[in-house]
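A single protein chain has been removed from this complex, and every other one stays in its place.
Think of it as A, B and C in the order they're written, each chain with its own count starting at 1.
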Amino acid sequence: MPSKIEESAAVAVEKPNVPLKAKIEVGILGATGTVGQQFIALLDGHPWFRTTWLAASERSAGKRYGDLAWRLPSVTPAEAAGLSVDELRPGIGPKLVFSALDSSIAGQAEADFAAAGHIVLSNSRNHRMDPLVPLLIPEINPDHLGLLPAQRQKENRKGAIVTNPNCSTMFLSIALAALRKFQPKRVLVTTLQALSGAGYPGVASLDATANVIPFIDGEEEKIESETRKILGQLHGNGVAPHPMTLSATTTRVPVVNGHTEAISVEFEKPVTRDEVLAAFKNFSGEPQELKLPSAPPQPIIYLEGVNRPQPRLDVERDGGMVVHVGRLRVCPVLGYKFVILGHNTIRGAAGAAILNAELMAAKNLLA
Amino acid sequence: MPSKIEESAAVAVEKPNVPLKAKIEVGILGATGTVGQQFIALLDGHPWFRTTWLAASERSAGKRYGDLAWRLPSVTPAEAAGLSVDELRPGIGPKLVFSALDSSIAGQAEADFAAAGHIVLSNSRNHRMDPLVPLLIPEINPDHLGLLPAQRQKENRKGAIVTNPNCSTMFLSIALAALRKFQPKRVLVTTLQALSGAGYPGVASLDATANVIPFIDGEEEKIESETRKILGQLHGNGVAPHPMTLSATTTRVPVVNGHTEAISVEFEKPVTRDEVLAAFKNFSGEPQELKLPSAPPQPIIYLEGVNRPQPRLDVERDGGMVVHVGRLRVCPVLGYKFVILGHNTIRGAAGAAILNAELMAAKNLLA
Amino acid sequence: MPSKIEESAAVAVEKPNVPLKAKIEVGILGATGTVGQQFIALLDGHPWFRTTWLAASERSAGKRYGDLAWRLPSVTPAEAAGLSVDELRPGIGPKLVFSALDSSIAGQAEADFAAAGHIVLSNSRNHRMDPLVPLLIPEINPDHLGLLPAQRQKENRKGAIVTNPNCSTMFLSIALAALRKFQPKRVLVTTLQALSGAGYPGVASLDATANVIPFIDGEEEKIESETRKILGQLHGNGVAPHPMTLSATTTRVPVVNGHTEAISVEFEKPVTRDEVLAAFKNFSGEPQELKLPSAPPQPIIYLEGVNRPQPRLDVERDGGMVVHVGRLRVCPVLGYKFVILGHNTIRGAAGAAILNAELMAAKNLLA
Partner (left out) sequence: MPSKIEESAAVAVEKPNVPLKAKIEVGILGATGTVGQQFIALLDGHPWFRTTWLAASERSAGKRYGDLAWRLPSVTPAEAAGLSVDELRPGIGPKLVFSALDSSIAGQAEADFAAAGHIVLSNSRNHRMDPLVPLLIPEINPDHLGLLPAQRQKENRKGAIVTNPNCSTMFLSIALAALRKFQPKRVLVTTLQALSGAGYPGVASLDATANVIPFIDGEEEKIESETRKILGQLHGNGVAPHPMTLSATTTRVPVVNGHTEAISVEFEKPVTRDEVLAAFKNFSGEPQELKLPSAPPQPIIYLEGVNRPQPRLDVERDGGMVVHVGRLRVCPVLGYKFVILGHNTIRGAAGAAILNAELMAAKNLLA
């Protein structure tokens, strides 16, 4: 995706490949939920960032983080375990905060933190479609960070809000970004989403065991709208959505981590299977060029195995930051079809926001 | 589907709604596998048929059926349990035989049985696409039984072969048949198929547990070709495939019974959501008119619940013979989209062949 | 278990095997939970009882029952669907009420209903260990109903409370009752319990999927105490607990329905394997003698298969009212060991309370 890199050249990159002198302190809003825990796990030992402040709802406030239930298959990172959980108090805590807040409260809380001067890297859906909030995937639209000055001015914010997309949107967008030069016109996607995507306690086990739930509230709408914004063109103080049409069916399946998506795409331009395959294999972006700490060597790995990708075998590859593609073949209806897989709580959530912060750090946008 | 009923009027129906005097004896080829066991379970206490002969590979031949492993959640039906398993010997056993043979041997074995005078109601894939073999779904194409005279003549068979489609094709075909009057033009389907569809031992548990396998060998091709034959037009001694284009992605999910399918359809004719909904709800066919013993009251049940159909909650309804449809809504890409669910080893396999036999019995075609 | 029948002869049985003239109206407290739904499903078409009143917490009160979420794999029974859900108002509703209330409120609510004249057949744990409340399993201790006069007097109740045991206790108690004549002395049990035992939403799917949770709050204590009361001796106005010692470890496994239990028993009396086996096979009680509608033909079915019982294959047998036993063999430590299985929401909950009510009806104790 060289053209993208060039487009974003106006945003100065001053410290590529250079570890920052002292680690940047970060806080986590909503530190006790599934995504909050994933933030803490991924930030443990991070070369640039250090978690020094945890905030959550009143219920957990005042407690030692290490005394709360930890539901990831690892031990609570020692540094975080020793922190005491604070309330959601804007202005307290580091300038850079990651938000894993529930959408029921994220809207106002994130705005308040941004107003108080925090750079809020949010995983919540609330502000994703705000016209002046970047819906950022560093491999795709780093130039969308150019919205920040206008956001600050209009909202009278000292800080800013930067969002990452919905998990299933993330993987689809990366796959489509690799194919952007063929001008995707119509896209049909059916998802098979993991249980961890619903948080904790999330889906009741009686609904999940040996079952499929063919509905995830609001998910199809997010895919159909967020993808177009992500792949849209920045001009002036806004993003013109990509003109493609999308249609999504989203389902929940009894998988722990890893969203699988079956995708069919129609392109404006004629294109051969070899060209599509090469586009997947050669896709790259700023995170790879800048060697950002959380960036996978390649954003997309194409798996040749006839029955791949599979959540159980593939989802943890490259730290959960890569999008797997497989089964590329002709779609008699739309043109080409393929299957993708991504780790929903890493590349699809906490890891996405961390990569966004790394990009901003590399571009000196966290100062 | 009134037009279909009229079309098939030439095939005389002499005994509608009338139980046969004495039960018709039936045999089962491949009686020890998953589908073979399902045949035996469904035929236990059947009002028209009585299982009197079981045949299987040499490994089981000579054994008492009740001494073999029974893997359904019920006890081996007493009558079948007392039978001794025979080898696959054409000419022995009742005229009517159901075939649950593995496709590795079904091709020749079924032809041999048909040559020896048996009416073979086959669930195997081998003969489905033979031009003179009906690929029968009684609600859709009962007139395709009109192929039998030509089949007998060409193949020099005293008996005949009649097939039912692949499980995932069955449910899709029934849904599309309900919408046939709107002239489906392009169809995209993604399936989430149950483990029992792979037989026993089938999928290894290490592959199935908390995983999705995005590939089922040969399944996509079957859906794309069988559906067009089923909905095709009988003329002279052949079936002209329906002109629609289909594209399928098939996946295996950790569900015991019940294939879920996400479907998008483009129609030639303009049609409203209400018309589509009414078409699902009003769909009916000969099995309902003739009140065949295994016919569900309605071939399709539309579920209003926003997160339905679900395998665990819905798949056993109406004895597993009904196709559930839900989530009908606009598809921005093709026109309409919806989700369907069917019981793969009942309506999608053994129950399908039994319904076919019931139709033939009602039409005096088993004599 | 002939001795037991004789012991209980003092409680007159006036209508054995005789269907009651008009159905007895029943109400259900806690009608919207997992067990409440199971009550409604089992009572649909019951020959003696008819559900005419549903009560639940304020959240559901006033709503049409058919409009609430139904989570069993069947449709909401028509008669119940048409009822409006009432609040928990003692004195309103039929004399006979089944309680599926959550233990957080069952204690007071059931006492209030009993005081107001209702016969409360409770599945909740709150009153099970009350000295004057029968912890009833009709095959084991029908004579414990003799506690009711003293209960009424002491608590000043016009009605009464009768309880059934905890699900895992139920199956263990029935197995031990069959062996009572050998004088069980020490019992070790490890359970593998199904998800439905935790109600809805119950266990989070992230905890349940491909996992074992080796702890169920309060369950081990219930098994160790309730079993001794159930098998205890009625004398005067109390029950002397059986002198055996029990030790339980309880675990949750990803099974939908069916608790498996691995049991080792030491007997006071020397006994051969054949004698133990015969005791299982010949066990019977009043429900079988009286042919109560919900009574299984035999309380215990011994399965000879080397790898049985299994939840998926066995749990639905005899309407879920039977206890399966298998794998009887010598235990080098205690004497004998075996594996049992029962349906936790039927024989272990709603079905148990219904069988209790049937026994009381047959003994004219509901008047």
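Rule of thumb we're sticking to: a residue touches a chain if its C-beta (ideal position, glycine included) is under 8 Å from a C-beta of that chain, and two chains touch if they have at least 3 such contacts.
Because the structure is a prediction, the values reported are computed rather than measured.
Trainee: Just name the one of A:Val75, A:Ala240, A:Ala278 or A:Val330 that touches the chain not displayed here.
Mentor: Answering carefully, the residue with contact to the hidden chain is A:Val75.
Trainee: Check each of C:Thr51, C:Ser122 or C:Thr260 against the chain that is not shown and name the one that touches it.
Mentor: From the options C:Thr51, C:Ser122 or C:Thr260, the contact with the absent chain belongs to C:Thr260.
Trainee: Using the document's definition of touch, tell me which of B:Ser60, B:Gln151 or B:Ser196 contacts the absent chain.
Mentor: That would be B:Ser196, which touches the missing chain.
Trainee: Touching the hidden chain in the complete assembly: which of C:Ala56, C:Leu101, C:Leu246 or C:Ile346 does that?
Mentor: Per the contact definition at the top, the residue touching the missing chain is C:Leu246.
Trainee: Which positions on chain B touch the chain that was left off?
Mentor: 34, 71, 195-196, 200-210, 254-256
Trainee: Take the complete complex as the reference. Which residues in chain A touch the chain that isn't displayed?
Mentor: Chain A touches the chain not shown through residues 71-75, 209-210, 256, 312-317.
Trainee: Name every residue on chain C in touch with the hidden partner chain.
Mentor: 186-188, 190, 192, 207, 209-215, 224, 245-247, 249, 251, 253-256, 258, 260, 262, 264, 306-313, 326-327, 331-334, 337, 339
Following the convention adopted for this analysis, only the chains that are shown with their structure count from here on.
Trainee: Counting shared numbers against all numbers at the contact of chain A and chain C, is it over half, same, or under half, different?
Mentor: Both copies touch with mostly the same residues.
Trainee: Roughly how many whole angstrom separate the Cα centroids of chain B and chain C?
Mentor: 41
Trainee: Quick check: how many Å separate the C-alpha centres of chain A and chain B?
Mentor: Distance between chain centres: 43 Å.
Trainee: How many angstrom lie between the centres of chain A and chain C, each centre taken as the mean Cα position?
Mentor: Comparing mean C-alpha positions, chain C is 49 Å from chain A.
Trainee: Counting only residues that touch at least 2 other chains, which ones in chain C make the list?
Mentor: Residue numbers touching two or more other chains: 71, 209-210, 256.
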